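Omission of a single protein chain aside, the complex is shown with its protein chains in their original locations.
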């Protein structure tokens, strides 16, 4: 058992928001998903106040050791989430972390308040970073805005508040420090890195949303750097993610300063990837450092 | 022949600074390098005022579809460059672009002045990916600092001035616009993306310089996005680079808005990669768009 | 199973959770296509129209060192005695790698996934309309339906070899090198003119599906379309496979790949096809 922001987790592997839909997975795989749930906590896809259709397709492009997505945060909106999704997510065998995003501080405030009050919810993750959505300036790239936002919503819930940072910022460490100073209980990073691909036929942008976010092994080195940078600046616990494929990659993020590791794109290659990574990580940790190097 | 910032280039492929040492290559391969020179212009490694030893080793780490380097800009310094290297670089069969970096605006000024005045030099490239000694922040990540620097040195030379942007910035488009407004004749991007790796044995940073820069295919989607973003903001020509492996990758950067394409890490896999990419690019351009898609 | 009730859960057989290894039995060339067979002792038998996410265990990420990275979606073409059959065409790095697999190689498979076809109601008879590689899900469905005519369109004679995988077929080829010269929708036009008490089951490239959809809509013939779009996960995790319907976007991997044509304003899905 590990302790993270007051939550007790069976192991340090969780899913990255928006990369595992537990309700959909149950439709595809039945209750085996509950019996063999791959994550120690479940992080929901981002919930916004109003329902969203998401970006026009195509939404995916495969790139060197990675994926570019331009999904556009489709979701049922706050009310739809509370009524339709929350009861079903409450059936999961692990603590529930709800990821939320607002286009204004008021929106964030109502999301935090209305979701934070629900007993099914163990913690909130604040997405201040999604590069796909046109909210003008990305809040999470600015320390002042991020700090102000966290300070504003912090008093509205007693639940742990995790701030999910964007990697598309000049100085992630300072944004992280501002979030901590304003009362964040934890930080998570990295979100996807802004990227783009062209349609080979038409030479126009491939993605319906024009640009997208790069995820997968291609961004792993960026994740290690940013987790280390943030860990050096804050004392709250960190959920590290970005390109984790194996237990060794998870170990690297933990060694860089994370307490918990998120699996995103890798789950697309194997729905049960979380279980494998957790097992590999446990194996690596049960041997000495030299054996780790040899077995890498 | 293509025209770029007043230079006439035989084709649109140049080297990325710091990834091809023409003098060293001549020692290894003899004069065949001159006869079959792979680039339409040669860009020097960054020159600083004082000589630099570079960072302590290890300096390299191989990552998914890429490389992390922490070289630390070793070079002979301005005087050593002018006396030892410039005469030999003048023997190359292509125009010479000298890349310079200063730790203060005064340093940049003397580099631009003393190198710009030399007849062997066709253009200057300003590497602004260096930390400001006072703020610790990277100059090139800030539009104000970049604009002020370019404005300061612009009058000091009549040679074309290309500003090489850093991708590790919240808003590359605004930095680019500031550089253009201050008189840059061209822009080049992307430099490497900040990344890090840990030593599997010791769990400490692998690189002697602690963090490094990611290059290679892993960053290609980031390069396409940033080139497109900058091209939408400026009207000066762009040298696009980042992860180019094939003519198709070069074509993507041109379509995203670049006029010239730089080859970096790919030259490590094949010293003559530039020639192959230029040939593949010419072939792709000689067929219609549908054939391009099919041949991708 | 003819006349299965159109309940969603009858159209979806749940998959074991997680990807599993499957040994390649053989990989046979059929004209321009490959028929890839693998063992699947652990899996349930799929419903016709369902699909699997496939990747090679070895060298998925090989070649130029970049793609394929994600698994690829393939309709099941036949399933018997714990063996699965897929039909594929080499059109890119993923299908290329699968096309070269040999007996003894292994696949990662996840599935069956998605929702399959439903039987006709009101005494209508099934009519299968396939274009190119789109014949795959029609084969297993024709088996289960125990018959019905199949109208199949191909580029040329080499591709038309795939027609041998169904029964009761009429063929059209673009170049007239096999069957009638023209489009499969020409065959469909004729067929529906003489008998429109049909339910159409169609699979093929977007332009063909759109032509089928429009034709059936005009004649008020019910049609189910097995569609394709780029997928990353296949199980509803990524929201990447959005298809616009009259009711908004849906995830094709979860609420498809078989859609009722009436749900669509157009079957011309962006980013699909070659």
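Letters A, B and C name the chains as they come in the text, with residue numbers starting at 1 for each one.
Throughout what follows, contacts are C-beta pairs under 8 Å (C-beta built on N, C-alpha and C of every residue); 3 or more make two chains touch, one makes a residue touch a chain.
Since the model is a prediction, treat every value here as computed from it, not as a measurement.
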Request  = Specify the residue from the set B:6, B:30 or B:155 that touches the hidden chain.
outcome  = B:30
Inquiry  = Of the residues B:60, B:148 or B:203, I need the one that contacts the missing chain.
reply    = B:60
Note = Considering the complete complex, of B:118, B:269 or B:285, the missing chain is touched by B:269
Task = Using the touch rule from the top, list residues of chain B that touch the missing partner.
result = 18-21, 24-25, 27-30, 32-33, 36, 45, 53-54, 56-60, 62-67, 69, 71, 74, 206, 208, 216, 265, 267-272, 275
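One rule holds for everything that comes next: only the chains that are shown with their structure count from here on.
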Task = State which chain is most central when centres are taken as means of Cα atoms.
result = A
Inquiry  = Roughly how far is chain A from chain C, centre to centre by C-alpha average, rounded to an integer in Å?
reply    = 34
Remark   = Whole-angstrom distance, CA centroid of chain B to CA centroid of chain C, is 47
Message = Which positions in chain B are in touch with at least two other chains?
response = 65, 217
Inquiry  = Please output the residue numbers of chain C that touch at least 2 other chains, ranges allowed.
reply    = 65-66
